[in-house]
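Apart from one protein chain that is not included, each protein chain of the complex appears where it belongs.
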Amino acid sequence: MSLKDLLTPFTAWKNVFEDSYVVKDPFNDRPGADRYRGFHKNDISECIGCGTCEEICENKAIDLVPVEGIDTKDGDSGLRPRVDYGRCCWCALCVDVCTTNSLSLSNEYTWVSEDPEDFRFIPGVDKKPWDDNEKGWKKPEGEYNFYEPERVHMEHLEPEARDNSFIEMVKGFSKEQAQKEADRCVECGICVATCPAHMGIPEYIKAVRQDDIEQGFKILYETNPLPEICGRICTHKCETVCSVGHNGDPLSIRWLKRYIADQVDSEDYKKVLGTENIEKNDRKVAIIGAGPAGLSAAHYLALAGYNCTIFEKLPEAGGMMRYGIPEYRLPYDQLDKDINYIKSLGVEIKYNTSVGKDILLNDLKREYDAVFAGTGLHLGRSTRIPGTDHEQVYMAADLLREISLGNEIPLAEKIVVIGGGNVAMDITRSIARLQNKKYGKVDVTATSLESEDIMPADREEVVEAREEKAIVDPGWGPEKIEIEEGKLKGLHVKKCLSVFDEAGRFSPTFDEENHKFFPADMIVESIGQGADLSYISDDIRDNIEFNERGRMVVNEYFQSKAEWLFVGGDIIQGPDVIHGIANGHQAARGIDKYLNGDLKYKSE
Amino acid sequence: MKRNKLIWQPDRSKYPEHDSNGKPIVDLKSQKFTKLWQGPNHPGVTGNMSLELTLSGDEVVEAKTHVGYLHRGFEKLMERRTYMQCFPTSIRMCVAEPDSNEYVLSAAVEELSGIEVPETAQWLRMLALEMARLQVLLRVVPGIASTLSLGLGSQWGMYMREHILDRFEELTGGRIYHMYILPGGVRGQLPDGFKKRMLENLDMIDGFIKRIEDLIFSNNVFKKRTVGVGILKPEWVDQFGVVGPPARGAGFKRDVRKDYPYLKYNEIDFDPFMATDSDIYTRAIVRKQDLIMTVDIIRQILDKIPNDKEIRAKTPNVLHLEIPKGEVYARSESSRGEYGMYIVSDGSKYPRRVNLRGPSYTHAVALLEKMLINANISDVHAIMVSLQTCPPEIER
Partner (left out) sequence: MDKIIKDLTSRFKVTDYIQQRPNMAYVTVQKELAISLITHMRDIEGFTHFVLLTAVDWIEDNLFQLTYILNSPDKKVDLGIRVMIDRENPTMDSAHHLWQQVATYQRELKEMFGIDFPGSPRVDESFILEGWDDIPPYRRDFDTLKYAEETYFPRDGRGSNDPAEYMKKKLYPDEEK
């Protein structure tokens, strides 16, 4: 034993005079660190109630609950997360995964309450003292992601390759690409409500992820009998509400649908869908128009055993999908793939048969148990400005139909298109291709009332039109068409300042000082289409309700007041294929009910 | 009158008698033995665990470790959680040094799924692991003296530790459960000014080490109580799976960081301390040297840590992350020694089996039961604490 060993311990005495380390007032003196993981905060206006936070919570600490004052609407379930602090472990995985970045943890950790129930609340809704704390755990921005925010790039044909041909532009996903894209889905299902057909979107995306194509295909057909078509040209409203899109790109839902449909060969459809043997009943349904609405109704009725006959005015089926949408967006073989399957279910299509002319609606009423009409909007609307009666002024719908029919269309070297919607872009881009083929150069200008930021056409349509060397010059109101000695010279326009009034009604205002002249040899009007309902004879018409805008009134099963007549598609709802499909499906349910005596136009 | 001198009778060959298997014959009814439960509510630094001791006089003739007070079946609970959900669950298998759990889980997941962790994240992981070791050692180095009623060092140590927890709070958002190392990388960059504050803390700890050297390691009483007491025989090392400081105190230079370098340990200059006397005092010295080494390693890390933005590898969506079929054992060196996790994947989103190998599993059960035989009752907790037992990792 050394003397040192005896003495050194006593050196500890010198600490007697040291200050003690005590936080005197922890409530005020000791805030949590900048990244502290304390009680939750939620920016309620940002949160969409997608439930991804609930999904990842390993402690089941989160419930999604309705909140008064927050409505359920497109893109927002109206639910909000409620946290049970009896279970929460403050891991903040919920924050890191939150699709909208609305959720965070504050740096508050000293809060106490005697009532255990206080430790279960809806952050952001139940007001708490730390709601305004700046500090605390936030999703580490840009540092990492729990799922990939960027979509898998979809390859398109280069502008040079597509300039003068109608070959399909979008190449479609490979398996690897599709699975990678499908992996981004958080399976919240927010999109389902927005899809007019309420397709099982998260489920079929899951099937892609798990490479179970057959399962995915079955899910598609539950709600949509035209998946090859919709996988290409659907207006994909679902993607506008995708929760992943809040913090990155939304899922490429449409391309994934196309991917599934592309993987299944026509010959295998019946086997995969289990429709090889359908039990037929002896009832007959007539369908007018082989557009998406008519085809969808026929499909679901056929599955239920009904004998369906479609009467179609034009030489081929598809409606606007064939005679409107250009081939470079929707190739005919893909259109036929979907339609042929429906035909293979025993649906008969009588082509070149115009109801009202070749056969009367009253005949159908007599010979069939029920009728579904989905005749679409095929009459082009005119601006009716001076000069529109000139022979070099055309309607977009007519030209597009002629192109599809394989006929040559009148094609000037200098063309102006009036209209800013997708149809206008379709005709503009079709003209660009044809001009390129014929003249080796493009000279087509599309002009619309709406300025660039509010043009109704999809953004990519405008971009791609420009890539194809068409000119898009929006924001001008057409005044008159200049005609010199019977020859069309061009279009006079004036600057449009606003399109809608404060109440959102159509009421354009113009800058009368600011004019412009687009020289042209030919003008195409593309400002919308109207319905031709002349096939509904007066005796029937008297039995049907119409609203003030001239639309037929139907109940939730698309049944008209003449109870044997169901109507759907563009003439009722529109304005796209998927609404037509949804209407047709719902009408098929209605017809089934009606024929079983379970449906009246108005339930008492 | 001649006084009879009371002599300590260490010769246990005669009493108590042993049966043919070498087990002592204990007849409680004979009133010559005492059963004593140490724990589970023992105010030591060991958590909830109890020792069932059979005493003859003040000498232990039989010891049994009882665990189960903390059992939640974490391994099983993980079988129904996705890999990302496992990460906050895993940490609960060791309260004192949860970071090792995060690391071995992440390392195992990454190895099975072939995820490459970004450079900076590897350094940050190493920083977190060493900080965890540091805060543990700040407690247990002086803690061994507390078991012998010299609590002052522990109070100093706790004070030092609070500073490291402050740094943890800054870096990770949590003080005890840091939840910082997650599959793919880490969850945050170094905050501004962190290095400076950490270096100040390390300087303070240098002073603390000097003070406890004076207070504890050169303390005659402490030496009397620990030198030559609680001998862990070298031949027991493999028999009882002894790892970490107890192994290094018994002449086995085993340190996962050196033997199976992970993260960036091969870019760090360090040499694990080894001694051979293998008593409580030696193990305490080994830990104190570990503490000095840890401080040095952290200084090196702070010096070398790159300042790169990327801290987590891109992984597939964690909500449906599936891991290829396979099995893996990932290990690291915790303050107590080799700490490893064995994960079996059946190719699904959920682990098929997770098994944690913590040092205390052997140290606190088979080894402790062996070492306590013939120990004096007053040395029991010192022996236990010198093995740094941690019950949650035994029963998980």
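Remarks
By letter and in written order, the chains are A and B; residue numbering begins at 1 in each of them.
One rule holds in what follows: a residue touches a chain if its C-beta (ideal position, glycine included) is under 8 Å from a C-beta of that chain, and two chains touch if they have at least 3 such contacts.
These numbers come from a predicted model, not from an experiment.
Across the entire complex, the residue among A:222, A:249 or A:398 in touch with the chain not shown is A:222. Within the whole complex, the absent chain has one touching residue among A:7, A:23, A:65 or A:167, and that is A:65. Residue in contact with the omitted chain (choice from A:8, A:42, A:59 or A:77): A:77.
Residues of chain A that touch the chain left out of view are 49-51, 54, 62-66, 72-73, 77-79, 84, 86, 120, 188-190, 192-193, 198, 202, 222-223, 556, 586, 589.
Along chain B, the points of touch with the absent chain fall at residues 66-68, 71, 73, 75-77, 79-80, 111, 238-241, 252, 254, 259-260, 326-329, 338, 340, 342, 344, 352-353, 355, 357, 361-362, 365-367, 370, 395.
Convention: only the chains that are shown with their structure count from here on.
The centroid of the Cα atoms in chain A and the matching centroid in chain B are 57 Å apart.
Considering their complex, residues 1, 4-6, 8-9, 11-12, 15, 21, 32-37, 52, 55-56, 58-59, 89-93, 96-97, 105, 137, 140, 142-148, 183-187, 209 of chain A touch chain B. Interface residues of chain B facing chain A in the complex, by the touch rule stated above, are 81, 84-89, 152, 156, 159, 162, 166, 169-174, 177, 179, 184-185, 187-189, 191, 211, 214-216, 218-221, 223, 309-312, 314, 316-320.
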